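A single protein chain has been removed from this complex, and every other one stays in its place.
Coming up: chain A.
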Amino acid sequence: MRKLVIPKYYGRPSIGLALFGCTNRPFYHVCVFPDRALGRRYESNILEQVGTFDPLPNQKNEKLVALNFGRLKYWIGERNAHISVPVLELLGLSGLFPIHPKSFIRAKDNRQLIADQQLKIAAEAAEAEKIAEEQSSSSQPQ
C-alpha cells in the first residue's frame, strides 16, 4: 500500500531540469522534485521552480540562466537536496559551486575537436597548394 505522505516535506528532494519548451524549441525550468522513493507517479508534483535555463543562444550569443539562489541555498543546505548533473554543471559555471568535472571534460573534448578541424583545414590547404604547384610545374616546360 502506498504511504500517505505530503511530498513537499517527505524525504530527500532532488533538483533537476524539467523540459518546458515546445517542438523544436527546448526550454528548461530548474525545478525541485519530491523524493525519488515516492516513484514516477510523483515526479510531476514539482515542489518549486527555482530557475530557468534557455539553451538556445540569443541574438547576442548568450545563453540565459536565471537562478533563485536564495531558495537554492535552502533546498541544498537545509533539505539536503540531491542535485542532477546538468544543474551541478550550471551551478559550477555560475560560480556558486566548484566547476563540475563534466564541464572540464566537455571543454577538453571541444578543444580537441577544434584542433582536429584546424589540422584538417591546414592539411587540405597544403594539399591544394601541392596540386597547384604540380600543375604549374607540369605546364611550364611545355
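FYI, a contact is a pair of C-beta atoms (placed from the backbone, for glycine too) under 8 Å apart; a residue touches a chain by one contact, two chains touch by 3 or more; residues count from 1.
Just so it is clear, contacts and distances are computed from a predicted model.
Engineer: Which name from "Phosphatidylinositol N-acetylglucosaminyltransferase subunit A", "Signal peptidase I family protein", "28S ribosomal protein S22, mitochondrial" or "Eukaryotic translation initiation factor 3 subunit C" does UniProt give the chain that's left off?
Structural biologist: "28S ribosomal protein S22, mitochondrial"
Engineer: Among the options A:Val5, A:Leu38 or A:Val65, which residue touches the chain absent from this view?
Structural biologist: Residue touching the chain left out of view: A:Val65.
Engineer: So which of A:Arg25, A:Arg41, A:Arg111 or A:Lys130 would be touching the chain we can't see?
Structural biologist: A:Arg111
Engineer: In the complete complex, which positions of chain A touch the hidden chain?
Structural biologist: Missing-chain contacts on chain A: residues 51, 57, 59-71, 90, 93-95, 99, 103-104, 106-108, 110-111, 114.
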